[in-house]
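Every protein chain but one is kept in place in this view of the complex.
What follows is chain A.
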């Protein structure tokens, strides 16, 4: 679970309880120097509490937070060499763009000329027009405000930058642009970024590694690709977008059985033992077959509906009570009509067994 380089931030058994409720429960994590690490989780998973502890706005109930091997649990936010971009952005409404960016420097008694020079550099780097320097920050657009907030945090020159869902209120197109810009800034500055979001899509685009949180626990950490292709639990696999999940029981070596479908499936050899299990097959790995022998696992169903998803088309196929999702590229659509009997299937290496939790 270590990063690609020396860890800058380490969490040991970090726990935060509000009354009897553990908002963050026993988290262990190392974040590497210069890494872009994203914590993903649904609302109420404890991710905001976690980042607030890292930034110094909450104190852990127990456990240790180490910044370059120095324990910082009790170091207040204003003495930590880290900085956060807030969900609300928290720009100072009574100040201009320039004054907002220079805030940290003013607090450090840097002289006005040096402050302005630095602010203008950052404005240029973040594509803010130079004449915005003396513009009141409340008159800026959503995207501009994002950039001002980022510039203000960068002016602090933090060792780690935290982000608390800053893009959640931005419309789709602008968000995509800002995600890319943020990743560019990460490259240019080489700083460690710790980002939290409830959007997996956002996490996938930007991160070096992703940690998935659920009910206060970090349930899986890995590269975007690992999280996507080898989820360890049903929760992670479903969080990562549309999937087909079949509750199954072990049925001897390399095979599982589904009660509800009344069918057995071949599964990849390295599969989990014990606990209740689910077989997960992503829609892009399901195929329409012309005969059952075309794939090692197959099911007979009825084509129920189809949806256009941009570059792909998604088909709903009913097998008994269960609905399966099959995706194909738009250029190679399935030639069949609704209510047709169809045969769908997949090969074991394209499926994974996960814990049913």
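Heads up, the rule we're going with is that contacts are C-beta pairs under 8 Å (C-beta built on N, C-alpha and C of every residue); 3 or more make two chains touch, one makes a residue touch a chain; residues count from 1.
The working rule: contacts and distances are computed from a predicted model.
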### Query
Out of "Spermidine/putrescine transport system permease protein", "Monovalent cation/H+ antiporter subunit D", "Fe-S cluster assembly protein SufB" or "Peptidase S24", what name does the UniProt record list for the absent chain?
"Spermidine/putrescine transport system permease protein"
### Task
Have a look at A:76, A:254 or A:268 and name the one touching the chain we're not showing.
A:76
#### Entry: Residue of A:120, A:135, A:215 or A:322 touching the missing chain in the full complex
A:135
### Task
Check each of A:53, A:84, A:182 or A:240 against the chain that is not shown and name the one that touches it.
A:84
### Summary
It is residues of chain A that touch the chain not shown, namely 55-57, 76-79, 82-84, 86-88, 90, 92-94, 96, 103-104, 106-108, 131-132, 134-136, 138-139, 152-153, 156
